[in-house]
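Every protein chain but one is kept in place in this view of the complex.
Labels run A and B following the written order; every chain starts at residue 1.
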Amino acid sequence: MTALKQINPPKNKIIALFYVLGGGALLLGITTGLLSFYLGHHLLYGVTREVPWGLLIVTYASFAIISTGLCIVAAIGHLFKAKTLEPLSQRALYMAIIAILAAFLAIGLELENPWRMAIWMVLSPNLTSNIMWMGLFYAVAVVLMIVEFVLGQLAQRKAAAVAAGLASVASVAGLVGLITDILANSNLGEVFGFINAKPYWYGPFLSIYFISNACLMGFSAIVFFTWAAYSMFGWEMDEPLQKALKTAGKFIGLFAALVLFLLSWWIVNALAGKVFGQYDTAKALVAGPYALNFWFFEVVLGILVPLIAAIVYKGREISAMAWAGLSAMIGGFINRYDLIVVPQTIPHYQQFNVVAPAELATKFYPYVPSVSEFLVFLGALGLICFGFVAGEHLFKGHIAKH
Amino acid sequence: MKRYFIFLLAVFLGCLLIHPPTWSQDEEDYPQEPIIFTKPVKAVIFDHKVHVEDNGLSCDSCHDDPFEMEAGSTQEKPDFNMKALYDGQYCGACHDGDTAFASNTQCARCHIGVLGMKRILGIKEEVHH
Partner (left out) sequence: MFKKFSQWLDSLEDKNEGVENLPSEERRRFLKMGLTITGVFAGGTLLSLVSKVDDVFGSIGGYSERYPYKPHYAMVLRVDRCIDCERCMEACRRTNHVPEYGWRTKILERHIPLGEGEWYREFMPILCNHCNNPPCVRACPTQATYKDSRTGIVRMDYRKCIGCKTCMVACPYDMRYFNEEKRAVDKCDFCWESRLSKGKKLTACAEACPAGVRIFGDLSDPESEVFQMVHSETRVVWVLRPETGARPNVFYTKG
């Protein structure tokens, strides 16, 4: 039986801040989202005919990718019995659920008619649609993750004989959940990868890129949230947990390197190939209106900071790796933003020397997130913050009692 | 006396600002702005400058036959259409393929359309989401 040892007084003010700001943002976001249904999305959201996917789809994709990553981290410890990483599994599973719920919140408030989804995805599903499969797999995955989590909690409260049975059912749920989650994530990649209208997306690359990013996000998130929990609540990290975090820190570096590798070839390929749409997107990123996003957020914060931190500290400096993980998540979010928004801003008829009408003859279609979109994004982020501290309270540091 | 002179000069210059001097146009006094026909379809451009300066036409080349002097009067005529042009009336008097390019070619050279009209008149296109 492991128990948490209090070595510092809990930072109650920060914890309260997470509850208040997180909960407040969540309520504000939901209110804004519901208001936008009532008044009409076209009035409150900044998306347009030409750029129909904006900040909220970015939020959805980002949090869904983080969720998949956390699900993978949890599975490595739980299912594949990698003892080193096992101390991270319980929290990773919990946060994976919270992250996917935040993603669902964002897309639920983004879809114009989410209620029709419940009816027509069942009565008239389109088997060739990635959106359909992604929705189905993520819905199944979240149910299975919750089942796994609940059974795991129950197992801790039962006698050994019953607990073993529950744990094995939880493992099955976990394994199937992991597979559906990865299928969901690859379908999310192919939602973009299948769109031949946007050559920057088109191809099988996006699903590879998304799953690689999911791994980076998963390890970054678990190191950050574990460290944040222990320093906020003033608990002592025991030896196995420290070892787990140090190993996870090395994985952050590994996957940052992988993402750097993928992103570099993507950009080089697009710049050199000069294919319509690919070239224009890459140019807008490296030397255009999105250069700051690209170089500072995507490359420096998203990749170089975690990569260099992992090399310098060899992943061993837990607090440094936690901040590096946060940096990777922020950079990763901007990476999703650029990935989703910029290819849409390349005009459809750009090859045709169009001079009018103005809205189709621009160099880039404009898109700026509206205040409402930003508030809904904050709401989803608030759900993660609130869910995180609530989880630490409810499940007492996600410590498995054996 | 000197003050009075300066005052006069100022008034004179002020008048110049309001109304540009007409004598700079010589005897070739023609509208500087292009004329835009909106009937029977929107919109066709006619630029005096191109026809006078680049092609050396004089007023009486076209006025009063085939075009009356009064701007906009032609487009009120019921037979002002492409068929008439093909029959050698109006623009078709010259735009017959011999004197100038034929009326049934290069449509978008004169037909600037609604988009072209809005651009010249400075009407902002509304951008909708």
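Here is the rule we use: a contact is a pair of C-beta atoms (placed from the backbone, for glycine too) under 8 Å apart; a residue touches a chain by one contact, two chains touch by 3 or more.
Note that the structure is a prediction, hence the values are computed from the model and not measured.
Engineer: Using the contact definition given at the top, list the shown chains touched by the missing chain.
Structural biologist: Looking at the entire complex, the absent chain's contacts are A, B.
Engineer: If the hidden chain were put back, which of A:20, A:355 or A:368 would touch it?
Structural biologist: Counting the whole complex, the residue in contact with the absent chain is A:355.
Engineer: Pick out which of B:55, B:73 or B:106 touches the chain that's been left out of the picture.
Structural biologist: Answering carefully, the residue with contact to the hidden chain is B:106.
Engineer: Which one touches the absent chain: A:32, A:62, A:89 or A:130?
Structural biologist: That would be A:130, which touches the missing chain.
Engineer: Have a look at A:80, A:120 or A:296 and name the one touching the chain we're not showing.
Structural biologist: The single option touching the absent chain is A:120.
Engineer: Mind pulling the chain B residues that touch the left-out chain?
Structural biologist: With respect to the unshown chain, the touching residues of chain B are 40-43, 97, 100-102, 105-109, 111-116, 128-129.
Engineer: Residues on chain A that touch the omitted chain in the whole complex?
Structural biologist: 40-42, 47, 49-50, 52-53, 111-114, 116-117, 120-121, 124-126, 128-132, 135, 191, 194-198, 276, 344, 348-349, 351-357, 360-361
We adopt the following convention: only the chains that are shown with their structure count from here on.
Engineer: Just how far, in Å, is the C-alpha centre of chain B from the one of chain A?
Structural biologist: 62
Engineer: If you look only at chain A, which of its residues touch chain B in the complex?
Structural biologist: 42, 47-49, 356-359
Engineer: Which residues, counting only chain B, touch chain A once they are in their complex?
Structural biologist: Where chain B meets chain A, its residues are 115-116, 118-119, 125, 127-129.
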